[in-house]
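All protein chains of the complex are present and in place, except for one that has been dropped.
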Amino acid sequence: MLHIFCPHCGELRSEEEFHASGQAHIPRPLDPNACTDKEWGDYMFFRDNPRGLHHELWNHVAGCRQFFNATRNTVTYEILETYLIGTQPQFTEQAASVAPTATREQGEKV
Amino acid sequence: MSQTHRLPNGGRVDRNKVLTFTFNGQQYKGYEGDSLAAALLANGVDIIGRSFKYSRPRGIYAAGAEEPNAVLQIGATEATQIPNVRATQQALYQGLVATSTNGWPNVNTDMMGILGKVGGKLMPPGFYYKTFMYPKSFWMTYEKYIRKAAGLGRSPTQNDPDTYDNMNHHCDVLIVGAGPAGLAAALAAARSGARVIVADEQEEFGGSLLDSRESLDGKPAMEWVAKAIAELKGLPDVKLLPRATVNGYHDHNFLTIHERLTDHLGDRAPIGQVRQRLHRVRAKRVVLATGACERPLVYGNNDVPGNMLAGAVSTYVRRYGVAPGKKLLLSTNNDHAYRVALDWLDAGQNVVAVADARSNPRGALVEEARAKGIRILTGSAVIEARGTKRVTGARVAAIDLKTHSVTSPGEWLECDLVATSGGYSPVVHLASHLGGKPTWREDILGFVPGEAPQKRVCVGGINGVYGLGDSLADGFEGGVRAASEAGFKAVEGVLPKALNQLQEATVALFHVPHEKGTARAPKQFVDLQNDVTAAAIELATREGFESVEHVKRYTALGFGTDQGKLGNVNGLAIAARSLNVTIPQMGTTMFRPNYTPVTFGAIAGRHCGHIFEPVRYTALQAWHVKQGAEFEDVGQWKRPWYFPRNGEDLHAAVKRECQAVRDSVGILDASTLGKIDIQGPDAREFLNRIYTNAWTKLDVGKARYGLMCKEDGMVFDDGVTACLADNHFVMTTTTGGAARVLQWLEIYQQTEWPELKVYFTSVTDHYATLTLSGPNSRKLLSEVTDIDLDREAFPFMTWKEGLVAGVPARVFRISFTGELSYEVNIQADYAMGVLEKIVEAGKKYNLTPYGTETMHVLRAEKGFIIVGQDTDGSMTPDDLNMGWCVGRTKPFSWLGWRGMNREDCVRDQRKQLVGLKPVNPTQWLPEGAQLVFDPKQTIPMTMVGHVTSSYAHNSLGYSFAMGVVKGGLKRIGERVFSPQADGSVIEAEIVSSVFFDPKGDRQNI
Amino acid sequence: MQRYSGFGLFKHSLSHHENWQKMWRTPTPKKVYDVVIVGGGGHGLATAYYLAKEHGITNVAVVEKGWLGGGNTARNTTIVRSNYLWDESAHLYEHAMKLWEGLSQDLNYNVMFSQRGVYNLCHTLQDIRDSERRVSANRLNGVDGELLDGKQVADEIPYLDCSKNTRYPIIGATVQRRGGVARHDAVAWGFARAADALGVDLIQQTEVLGFRKENGVCIGVETSKGFIGAKRVGVVTAGNSGHMARQAGFRLPVESHPLQALVSEPIKPIIDSVIMSNAVHGYISQSDKGDLVIGAGIDGWVGYGQRGSYPVIEHTIQAIVEMFPVLSRVRMNRQWGGIVDTTPDACPIISKTPVPNLFFNCGWGTGGFKATPGSGNVFAASLAKGEMHPLAAPFSIDRFYNGALIDEHGAAAVAH
Partner (left out) sequence: MTTANVYQQRPDSGVKAESSLHHTNLASLTGKGRKNAGVIVREKKLLGHLTLRGDAKDPAFAEGVHKALGLELPVALSLVAKGDTSLQWMGPDEWLLIVPGGQEYAVEQALRAALVGLHISVVNVSGGQQLLELSGPNVRNVLMKSTSYDVHPDNFPVGKAIGTVFAKSQLVIRHTGEDTWELLIRRSFSDYWWLWLQDAAAEYGLSVEA
């Protein structure tokens, strides 16, 4: 069971308190009516689905009811960071090769 | 004679407490402190079961979790049956009733054994894939017999009388295993002030020290254990869990512990006690001190009762004071196993010989054995054992490890116990649960934990650290490390002194060769529980199975309840040799939870029966019950379905309720509808974006119906939203959709349009909603309210505030029945009082409570949809003939607009919602029934739609339905047909979906 | 191919089973094949088999990065049924069902297809409506199905708690009596052996690293053992489809989620059919070995770790104990996870792709095993002709653009 740092509550919480809401950073096209069916289909249905770092949207449903983003490795399930909506991740696929693996969970009180 | 094999003294059993138990109908005696296996051995019971495939007699083989054979049925009553209990892990209690799981008529004379002997040859691995295919129709019959023969114990057939629960923990350090390394780690971690949990699967802490010959600080090792436990118990944040197996190591350091609270007391928990508890632990650091498990050697007839794991012999002698035989022959490839011979000798028993696969062993224990005159045959191994129901002898011969061959005819030695040790396998199970591949270490001939995303420290045997002194040091150091990684400062500690003895390396021997070759030699078992032999593994590789997973799956190696604890490494070694690769090249299979099996009830905890899931009730539930309502599950809610009177059935009650609403007035508890308070200057704009229709011009005091679509343009919820003030709205949603809609609003506000200033708050529970519906609703309501209900003053689709039955209320004049209706919203605390007053006042109007079924009928008569019943996530507003609710010119491209304009969504001939009127007015179209234009076509038929709602008992006097039909809106007046399961066909006319009061006059009166 | 039979078994027993042939060869890859199938699971092996058997195309390689049948084929709960709601899926799965019914004989390999019946329980009035809709559609599509009332359910399924005291009382069920279970490994091995016998090269331990294109057209695959040329390439890599698509330069409407399952210890027969419940959320059957085979839903996030979260296991077992309280004392032996490629409409993608000569068969979500022979059969036909088989055509990627989705969420709400 995942242990997720809620950036609003400032604590690690059990996965049971959260709801996963899919890939993050998929902005709704500003002018949907200008989209072709293909572009609209891409927006609605097509996803990166990577093996590796995934930026995804979570909702702390049982806690503060806020959405936030997480960068998670879809193979090891390690969560490298959680961050606020509207901000960008520090860990990305490009930077991953140089970024050290997080040795300590975000928010872990030690 | 009682306890024939009990030694005159020794062991940790309490000889003053004699316990009586039954095995296969016969009564025996044992002592408190015995395991069931120990007690059976004490009584000289050799055969405890029959093997699963060949029905060979089997005896107790091990002393712990790795036991493959002694898997018994326990339980004195039907309801308390427990299948597949390992006798080695079951504490003896007074009155214990155990039986074997296989064997007919009994385990000693098993008829299936004869079949096994004859048929055994016909049952190589995978034989069932190669046969039972013809004739085709016979498989189900074959299968019935295969199923009967398979399986071990049986499930009870009555409900479990016991309770179970879960408990959540958080700790800094969880220590798995309370042997020397685990206890040392626990002391180190606990002294630092960390929150520590120590869990161990055995009845008491101590691990290998429970039967060790070794001393600490010159005293018996168990004295140190007692001291350590006492110290740990004295610390405030330390939890000690004996009889508690850590079974699963899940992601992010979440582990589960299965604690058996009362299994040592009986098959049923004492009154008021929980039988088993599943602990859910989040640990900052985990110390794995799970030790190592002895491997047997694989030789001919190694399954005959009297063959036993070497270490198990020591356990029975030293811990339980039981000698599982008289004359011991030990076959080993390592030093450590020599302690068995020494223990045996100390117990006054006869050691026939030790066969050591090494050519010139010189370790300390070897020398001690030599000095005590034990005969040691070097460069040799037990090739095969003899005996049917008990070992009577074994042949020891010289072997060549390089060529894997027997180099001398050897010698038959008379013995009744063959103890075998093929080295030690670190218990890497938990360390591998997250997919970490264990790594092979040639120096210890075992797999140690590999890399894994686990925040853990491995100590002691699991690391291949076997010496007692080393193990303690490794444990202590690991405990310090774990605590410091969890943020605690380590405290110095002094470790007890252990005697460091010279130990020589183990030699690689897994499968003992036989002159006849593996295929023709007496059966050499690798996995005793699944009857997998060395020959089977070789055959699998011969047939082309090269991957370890293939071999495992083809032979069933490791698929038993012991999950191959004894056999996996040996099987791997045999496969590797026959494929001419090394063991690490062969790799290992995956380890998955559980380490040992866990009771379903313990996992389920208290979440069963009436608290399986929450039941939601409205504030009026007690009244509904009093009225005799029948209830319907809607999401988590229980809603009154109908209110039968005088033994009415559903149809009669609904007909009466419908009529009452149409003729006079009815009352419905609508409190379950979702209600969301919306405030903020951008609330209106938000509604514009989220609903399909326009909200710009809705004045304060008015209410409007709206549809919500997903981005794909498909309807997913609906409801009425009212404007309470310029920046203030209250939205209603469907009962089942309430939470989903709130989430939907939040996700768009928080992630897509954070610039819109608007807040959403659920008020579903705050308000109770009473709907008065029917021509007399105005009259009735006027008697209990100060609100001016005049038609002009309070028109349709508006709301007013005022007192109802003395309670401040918001009253909405909206209608789901097509009748004059008022929805009264009051703070839920006061709902019952208001209801009672309305009911009192309503007597003279025959005020009739109605349930969801009547509500459904009445709305269907009006053609109003129910999202989720008339829609299925694939329907646009136009499909529902609700184009009037689509704001085609709204400036912002609202949710769903783009989606509903995709190519397939705007094509002709989509399925559209229409009314359906059976040609025979008494015929009922089943809800869900498929429709065709041509009922005479052959199967597969071309289906053109289906019935979504259908009501034979209503206020109209004839059966009617709603449904979707391909191009239906242009086919009004045409016929459709519904072929039924019984061969009949129901014919219906396609009509408008509004059956009643098409102009809507009645709701406007 | 060495023919299997009871007599053969007897004959081999006389020579101590020392003379059994290999079930398949271990060939060295050729330079070029008519068709390369990427992925040696059940669907890929079935595709190769039907290419050879029904279309005479034997110059075929199946390239597998691990071991044959080692992905979801080895990890599923083996349920076979065809009672899907929509015409398109019902026809596809029924095509598979008909092949299942003769598969052991066709392959000369006993896949232990056991038509013991699959029950879907109804707990709410809407369940009844949805069930009637599905059964009615099945019947008119030529798929067997019955709707039972609560009493019939209680009579047919011993030990199922059909009392009113449960949280969601059972008020009915649908049953497809031709549905059942099969032995998952045997399906892969049977297809592999039969395909190999027809000349198909099964190349294990070889990972496809990319697709080579010439003028935008796929001409073969780059593998860990070098380039293998192909006139057409079919990708059937459940749990890896999104990743393979990225190698080919496009995205799919697919997300890969963990799907967990578990088994009890083996016990004597107690569950004689397959029973599933959407509302209580779990399903159960019993294997011939005696294990109770249990599963439920997917984990809610993308995951390639072949494992999921513990609460899913908890909820599943709670559901089973709620349905069958007598099983409370039975013990869970082992749990595991597969990776399922889910699509937005819970239906597969069997399709051409933006890359000519590269075909994908993926997105089976939780329903792949039951389709194995049918999927392979229509995919083989599509690869052979270069045009999608009529049963496969509705499952094109295009539907995610034009909106012609085939929404089977109802039929697959509990993953199976």
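Labels A, B and C are assigned to the chains in the order they are written; within every chain, residues are numbered from 1.
Throughout what follows, a residue touches a chain if its C-beta (ideal position, glycine included) is under 8 Å from a C-beta of that chain, and two chains touch if they have at least 3 such contacts.
These numbers come from a predicted model, not from an experiment.
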item	value
Chains in view that touch the one left out, judged over the entire complex	A, B
From A:Cys35, A:Val61 or A:Val75, residue that would touch the chain that is not displayed	A:Val61
Options B:Asn168, B:Asn360, B:Asn580 or B:Thr938, residue touching the unrepresented chain	B:Asn168
Among B:Gln276, B:Gln621 or B:Thr751, residue touching the chain not depicted	B:Gln621
Among B:Pro161, B:Pro681, B:Pro921 or B:Gly1000, residue touching the chain not depicted	B:Pro681
In chain A, positions touching the absent partner	8-11, 13-14, 16-17, 61-66
Chain not shown, touching residues in chain B	165-170, 195, 237, 272-274, 280, 282, 605-607, 610-619, 621-622, 637, 672, 677, 679-681, 700, 724-728, 757, 759, 761-768, 801, 803, 805-808, 810, 826-833
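Please note the rule applied: only the chains that are shown with their structure count from here on.
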item	value
Pair joined by the larger number of C-beta contacts - A-B, B-C	B-C
Approximate Å spacing (C-alpha centroids) for the pair chain A, chain C	30
Distance from the mean Cα position of chain C to that of chain B, given in whole angstrom	22
Where chain A touches two or more other chains, by residue	1-2, 19, 37, 40-41, 44, 76-77
Residue list for chain C, restricted to those that touch at least two other chains	305, 309-310, 401-403
Residues of chain C defined as touching chain A within the complex	240, 242-243, 246, 251-256, 300-305, 309-311, 344, 400-403
Of chain B, residues touching chain C in the complex	80-84, 121-122, 124, 127-134, 136, 139-140, 143, 146-148, 150-160, 162, 164, 166, 248, 250-251, 254, 256, 280, 433-435, 519-520, 535, 539, 542-547, 549-550, 553-554, 556, 559-561, 563, 590, 592-594, 597-601, 603-605, 607-610, 612-613, 615, 632-634, 712-713, 868-869, 872-874, 899, 902-905, 926-930, 932, 939-941, 943, 946, 948, 978-979, 981
List of chain C residues in touch with chain B within their complex	4-6, 8-10, 12-13, 16-18, 20-26, 66-68, 70, 74, 87, 91, 102, 104-105, 108-116, 123-126, 128-137, 139-142, 146-147, 159, 165-168, 183, 185-186, 189-190, 204, 264-270, 279-280, 286, 288-290, 305-307, 309-310, 313-314, 317-318, 320-322, 325-336, 399, 401-405, 407, 409-410
